[in-house]
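Only a single protein chain was left out; the remaining protein chains are all shown in position.
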């Protein structure tokens, strides 16, 4: 029992200071009133911050846009991830390790560098426009960067491995005799895939979707660097409220609102993970 | 679909089926005929090729060579979903995301069977395996025995003329096996389909099948009715595989068969090419003071009480260890360490040519 206490007590202390306390402070500041002092708020029991969110359409739009972009990112990731996961799961063990390494290596090379690479490809003097003009397909550069499409490409690229991994694990676990049983009962490959493989791996696909959706909903960097100026996603708006407008109560309220919205997908994901 | 159905005509013929996996030869030019409506068992250890043969018949593996004739037509190139053959998988392979009824309905849906016709067939198939009322359950809510029945119903609802069963009793508890075995036989008689079962358990094969093929190294070591195989194994391998027979090495002589390791001569009908003889433990009796051929002396090394009888391990004068079943009605078994004289009938000596 003494050993237990010695192990758990430091962790409890750390968690209370660095996880629980920040949450409480976030709530307190969301309920505070904006002020021009340093720090720029006055503790109070005020709903001004939340009222601002509710009254101004701008914030609601920011949340909705973020959810829409996150859903599109997750869908795009799943579409690309499914055949990749199938191919990796089907490969011989030695080759499978190589493919998994190829999948995870970009993850280790730095997220901002990959964003930088996409900027280099997509911008007006970028690689793609350079190619298109050299080949005479276009005369003037196409406005590829700073668009919703560019932002989505960047996000799908960043989050793709998170969608592949749960699908790969599920496909590897998938009993190969299920597919054989379907074939034995008269199902051709396409039918067997749709009636057996797809539904059996659906929970993993849902987990992959959420694994992308949850972080993508709060994404700040890619919309900032690759998105159009009007793409005001909630992560970007929060950042601006805090760093540019110095409206801490609104930023805190926005953080709490985002958290509340993500609670449902987060619970759903944990439920999926807890399945046997 | 089914044409004229002569009661004992050949249904499936495998001709010189050969299959290699890398350097190993899984099936070695194997020939086999399955007769309409019979219960056939492929018996063998791991690596004998029995599962490969089953998978080739089902269509999941393609032979490297040879033909597979169903009603005289070669089906090697026919994909599994187009073969009128169904399989019950060892793992049962029930679709986990479907109810029992949907599992059973799966094949009928693929065949485009109208709902009005499918429903009574599904009900009948479930009734046949005693699972009426389980339609809405999911596979994970079923016991092992119930899963096995769903898998059976799912195959049988397709009314196959040939049903393949991969270790059908393998995943069941010992208590359930006997009962399920009887039920399998009853279902086979009722449906009139030919059943081809793969098993590594000789008791299961002998108890259920009309004919048994013992496989060894991708070849058929012996094929015949269970009793014939049990009584007259053709080789040392079959004799050992089929159970507890004593196999004694030696050579054929004018008087019969001389075994140095037994320290005994076996008399009987012994062909000249005999290399060993088989002798079943239950055919050996204690016979005080017997001498001559078909007798041997030894010392009881150990004894194990088995209910009906006591199994004695007797070290013979020549060094071989002989298993002897001493029946309860023959009185108290001899003490450990005691010397005994054993005797057997010439008719029970089985000569083995290889």
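Note that the chains take the letters A and B in the order they are written out, and that residue 1 is the start of every chain.
The criterion applied here is as follows: a residue touches a chain if its C-beta (ideal position, glycine included) is under 8 Å from a C-beta of that chain, and two chains touch if they have at least 3 such contacts.
Going forward, contacts and distances are computed from a predicted model.
Engineer: Tell me the UniProt name of the left-out chain, picking from "Type 1 periplasmic binding fold superfamily protein", "Putrescine ABC transporter permease PotI", "Tobe domain protein" or "Fumarate reductase subunit D".
Structural biologist: Checked against "Type 1 periplasmic binding fold superfamily protein", "Putrescine ABC transporter permease PotI", "Tobe domain protein" or "Fumarate reductase subunit D": the hidden chain maps to "Putrescine ABC transporter permease PotI".
Engineer: What are the shown chains in contact with the chain that isn't displayed?
Structural biologist: A
Engineer: If I consider the whole complex, including the chain that's not displayed, which of A:29, A:181, A:231 or A:272 touches that chain?
Structural biologist: Only one of A:29, A:181, A:231 or A:272 touches the chain omitted from view, namely A:29.
Engineer: From the list A:34, A:88 or A:231, which touches the chain that is not on show?
Structural biologist: Considering the complete complex, A:88 is the one touching the chain left out.
Engineer: Which listed residue (A:34, A:67 or A:115) would be found touching the missing chain in the intact complex?
Structural biologist: Residue touching the absent chain, from the options given: A:115.
Engineer: By the contact definition given up top, give the residues of subunit A that touch the hidden chain.
Structural biologist: With respect to the unshown chain, the touching residues of subunit A are 3-4, 7-8, 10-12, 14-23, 25-26, 29, 39, 80-81, 83-84, 86-88, 90, 99, 101-103, 105-121, 123, 125-127, 130, 157, 160, 189-190, 193, 214-215, 217-221, 224-225, 235, 238-239, 242, 248, 251-252, 255, 258-259, 262, 266, 269.
In this section, only the chains that are shown with their structure count from here on.
Engineer: For subunit A and subunit B, what's the span in angstrom between their mean Cα positions?
Structural biologist: Those two chain centres are 56 Å apart.
Engineer: Flag every residue of subunit A that touches subunit B in the complex, lowest number first.
Structural biologist: Counting only subunit A, the residues touching subunit B are 175, 177-178, 180-188, 191-192, 195-196, 199-200, 202.
Engineer: Quick check on the complex: what are the subunit B residues that touch subunit A?
Structural biologist: That would be residues 58-60, 79-82, 85-87, 89-91, 93-97, 106-107, 110-111, 154-155, 158 of subunit B.
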